[in-house]
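All protein chains of the complex are present and in place, except for one that has been dropped.
Letters A, B and C mark the chains as written, and numbering starts fresh at 1 in each.
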């Protein structure tokens, strides 16, 4: 491909994240993946919710909706269904996606839409200044849990396996190269892709820091993990403690996507159709 | 225990379910379980949402809330936390619990509250006269999917495994005895118990009928399934087709419940405490 | 029985096929050239209880289901017990004497009791219980001297060519009932002139769905909820063929946000629900208002509060629609008065949504949503105005939220090269960047906010101009002016006609289809010359009268509120008018 077809995806707006925030690495990785894939910014749409992480769309040159807290998946779904030719990417935080939004997350996955969902999981509520998130570990002390969290954390990888996502992966802001690859592969994958990212909040989560993760994380791909084996993926999804897997947990190829099955598409893409009814006779007849 | 301590749990109100509806068997099973457990009706509370199935509380002599669609778990959670001495049971339909309510379902499970949740899963929306539900099988034709469902169904057992429920089971209205046993064991279990029930809708689901299930279902317990083995439970959770397992998939004993961990209970049960602050000095001092 | 019209009622238990038999009859009347209006009284149970449907058919247009029945089919004893005594003079009651007993001495003068062994006769044609309804329908066709072939044509349309055996059974059963009465077992005064004029028979929901199709809706997301569900059913059945993506979402939070996503994507998008689901859309509506994404939301009201009376009618969600979403944002609320307006106003709603790039709320109620009415064949060739789009040739000048006099900014959609922007729910600047991203705390951030908020709110001016004021119906000068909104129009006009015909006084009616932005000037103009006013609405607190007062300071002299779940009948209004005007 000629050079001029590679587009710049970084907008002129400077993120206001705290210095050291994991989200910078995610932004860079998204940028790199989009550039590598030689996508055109006007055919890409990034949908986010509310949270520090959800500001991400503003820092890219694509289309986007910076929506409301927890509704990334419905907005992305509506947009993708209206125009399946777009590359639709959801982004946001752990609170947004796995807390208030977990219901939509489950339903989006079982639809297997061709959407990539990147969750910046910092195990804390950043923007609201440090309350427990659904992925906060048990006993973690936060503003809302001064005596420690007493809930078991949500396991996004396990939920994704249970719900029919066809590409399930986890990255780490401390491994920007690996992260960009996961995102790129996720976008390329036809079907619902989850990229869960450990993206440390350096301001409000003093526990799950870069240093917390670095000695623990390892790459599934370097261990020859079989991404087609759901049982193996399930085991890896449950692994947590001294060793924490990164990389691709599971991929199901060739599963029909929602877009493949949607009956309306037999008439073409909704956005490109003529409006209205040219021959209403049948509708009228039926109502007589 | 002396005989007079066994209470009648059936109220005088006659259910208006269609003749043959699976929910009758669930009602009977709940009744039987409560009676067997020799519970006192005034210490039992049944919380439901909206749907045919959600009418169930009215047919029992316990306390109850017939709430709104999808919010069974939050209401039950609030009640249980306010008065942990109550036996709190959630009931409702597949739409209620796994559709609109699936987010709360996930969060309730990860809390491991000592609540039993009985979902009458008829794979259809009954009360609204026959639209697809989150457990409707792919390709099923309903009023809202005249060309067939194109989503993959929710797998409640797998979701429960992924979310930390400590008692996970499935019953069938066609096996009332087994169902009553599952419910009884669920109530006895300390921690979150799920009893997913195939409870056929004879009016709107002409596919997943009693006759559909009868030749397929078998009892896990008769097969010496190890309910402590999460990996085995996961495999069984995915089993669907010619053979469909019933019974207890998974039990985790001894996991602390939310009630065990809640710091406020060090002061006693909320309901029984004196209201207000007897010694506000510390609060005042701090604000000076 | 009134001249030129007949009110037919069939009653039984849920599951007896009452509504579908009534529909067959309503279609038969429609194809016989009559105007029809129906109402179904049913419960939130799938089986049992007591349900009935009324079909009123007339030579001249009818706007409500009327009052007492002229012809009654009693499928069970409850029906006889509750309704037989109300059958009008000269009317008829059809029962299976083997199943239902009628107290003859309670009947009105000249009511014919037609006893037909419905079940027995039906057995010849089918073992299905419901076939006895068909026998009864056949009898009614006979009693009313209708063309049996018209009935046959309706049955054929209903079952299609593939189900010849079902058609045969139905026709046979109906014929048996027809012949039974033809043998002199009853005949009514020939009630109406039958013609071959062709009209459509649609519910409000169907009219909305058709209006949406005509308008080019390409995305509809909905979660089922009575009385809005049949919009989903209609569109699911007919939409995909016309390229419409129709999605049953996981809940109403998803419905509205999916519609917003699709609207942002550039297609016409809609959702529909009732009050409970609308409650869940409240946050999303505000989002659409802020993103300036067009979306049409149908709010089909039912009895509240909360789950309330799920299968009963009410007009109790106006406060909810007015207050939906934190802060101020521009919305329009339209309350069609009848099935024809359901079609027309859906078209209007899509145009307003696109032109003003904001959510438009279409409010109906159970009785309008689910009742059938005859309409002249809809003209699907409707005006479509997609509003202001960005100048394709000047991407460099594009600002999605350009501050304009009208408050409307040029729109661009994903896929348009050079027009990328982020639609954000935080307050933003003209190009869509967030104030907090680029001006966090800088003094001019306040100005930018005010400019943008003003801009959005200015759309209300345009919407006010683009919609028409209330309609004054009846004599221009009157002793009493009834004020109403939405579907109350039907029984209200009929009540007025009756009062004006029978009394010295004159009553007229001020009817609101465009509820918000409120037509304050027109209202003041009209009401300042009104002698006495009375608001007629289907809720407890008089939500519309409060809105009117908030907008005009005008207090209604009288109020008629109904909140028992049943629609107004003309006589309710007539008697209140008489009370207020001190008529005998």
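Rule of thumb we're sticking to: a residue touches a chain if its C-beta (ideal position, glycine included) is under 8 Å from a C-beta of that chain, and two chains touch if they have at least 3 such contacts.
These numbers come from a predicted model, not from an experiment.
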Practice task
Please work out which displayed chains the absent chain touches and list them by label.
Solution key: A, B, C
Fill in the blank from the handout: Full-complex touch with the removed chain, picking from C:203, C:228 or C:301, is C:301
Exercise for the section: Could you tell which one of C:113, C:166, C:182 or C:457 touches the chain left off the display? Expected result: C:457
Practice task
Can you work out which residue in C:140, C:246 or C:290 touches the chain that's missing from view?
Solution key: C:290
Exercise for the section: Provide the residue numbers of chain C that touch the chain removed from this figure. Expected result: 14, 41-45, 48-52, 78, 82, 253, 274-276, 278-280, 282-283, 286-287, 289-291, 301, 303-310, 314, 316-317, 319-329, 424-427, 435-437, 440-443, 446-447, 449-450, 453, 456-457, 539-541, 543, 546-547, 549-550, 553-555, 563-566
Problem - For chain A, the residues touching the chain missing from this view - result: 16-19, 50, 52, 68-70, 99-100, 102, 125-129, 131-132, 134, 143-147, 203
Practice task
Can you list, in ascending order, the chain B residues touching the missing chain?
Solution key: 13, 16, 40-43, 45-47, 50, 55, 57-58, 61-68, 71, 73-83, 85-86, 103-104, 107, 262-268, 270-271, 273-277, 280, 283-288
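Please note the rule applied: only the chains that are shown with their structure count from here on.
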Fill in the blank from the handout: Heading the list of chain pairs by contact pairs is A-C
Completion exercise
Here the gap between chain A and chain C, centre to centre from mean Cα coordinates and rounded to Å, is 41
Practice task
Can you check how far apart chain A and chain B are, centre to centre, with Cα atoms defining each centre and the answer in Å?
Solution key: 31
Practice task
Mind pulling the residue numbers of chain A that touch at least two other chains?
Solution key: 103-104, 107, 262-263
Practice task
Please set out, as single numbers or ranges, the residues of chain C touching at least two other chains.
Solution key: 240, 246, 250-251
